[in-house]
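A single protein chain has been omitted; all remaining protein chains appear in their positions.
This part shows subunit A:
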Amino acid sequence: MANAITSDAITASGLRKAFGRTRALDDLALTVRAGEVHGLLGPNGAGKTTLLRVLLGLVRADSGVARVLAADPWREAAELHRRVAYVPGEVTLWPTLTGGEVIGLLGELRGGARRARVAELVERFELDPTKRCRTYSSGNRRKVALVAALASDAELLVLDEPTAGLDPLMQAVFEECVARAREDGRTVLLASHILAEVEKVCDRVSIVRAGRVVDSGTLSDLRHLTRTTVRARLTGPPNGLAALPGVHDWTADGDQVRFRVDGNRLSQVLHVLTEREVRDLVCQPPTLEELFLGHYGSRS
């Protein structure tokens, strides 16, 4: 247990936050282990940004406990921020400063610029640091914030929708940078609604819905809890296959059958299936999209 505490970068439980009548966080619990890339997945308005702001001490939770790198984010914000770098969901910069100046300023505020690292990142992200921020597109503004965050020595990177506005090439650069941050032993908390991105870079995922974390785990854990899609062509009749426990959404079209199976019933159902004459069989694990739809579509 002691080990578990020291190896968690972020723990939160019972977090609640209301803005007027809107409940942004509703009894939210989250654990992010040190050294992992953790994805916070949810649609717009699920409470992801509010959660990040609570974890950064910018917003105070109405109730609940949050510990970030073993510190209280509200009371020890400034000290905590020495070890954290943040990229906001909507990056607004000072219109009259150049991108390079903003990166330098943020570096100084975080305790000294890492010039070599900044230069390398600026080149990789193909950013022109001599331009005034008012002339940047939103993607370029995000690059400025990303370069500043990635160039820092922060142990924890908090990234809110980090690739919004970036082109696919830059997204690939970003993914490499996150992979390198993990190799360096840094923890990354990444909020996103882009499933492919989370699928590519995250070790573990927490799914946020209406202010709560409704599911948390590795992608394979989450898949295990959900349904696999099975398509098969049978030579004979299916004979009660549809009535087996754990089989859902059954459709039959001639000799083609299609259904979904609960993860924990898969082996039993396949066992029964192979007793039939099977000419063709496709088993497809749930995509993240289906995980997502499971939480936001049918169950909501």
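The rule we apply is simple: contacts are C-beta pairs under 8 Å (C-beta built on N, C-alpha and C of every residue); 3 or more make two chains touch, one makes a residue touch a chain; residues count from 1.
Everything below uses one rule, namely that contacts and distances are computed from a predicted model.
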- Note on the structure: Out of "ABC-2 type transport system permease protein", "Na+/H+ antiporter subunit B", "Cytochrome c-type biogenesis protein CcmE" or "Oligopeptide/dipeptide transporter", the chain not pictured bears the UniProt name "ABC-2 type transport system permease protein"
- Item | Option touching the unshown chain, where A:Leu28, A:Ala46 or A:Val59 are the choices | A:Val59
- Task: Consider the whole complex, including the chain that is not shown, and state which of A:Asn44, A:Thr96 or A:Thr235 touches that chain.
- Result: A:Thr96
- Query: Can you list where subunit A touches the absent chain?
  - Reply: 53, 56, 58-60, 77-79, 81-82, 84-86, 88, 90-98, 100-111, 113, 115, 128-132, 134-135, 145, 158
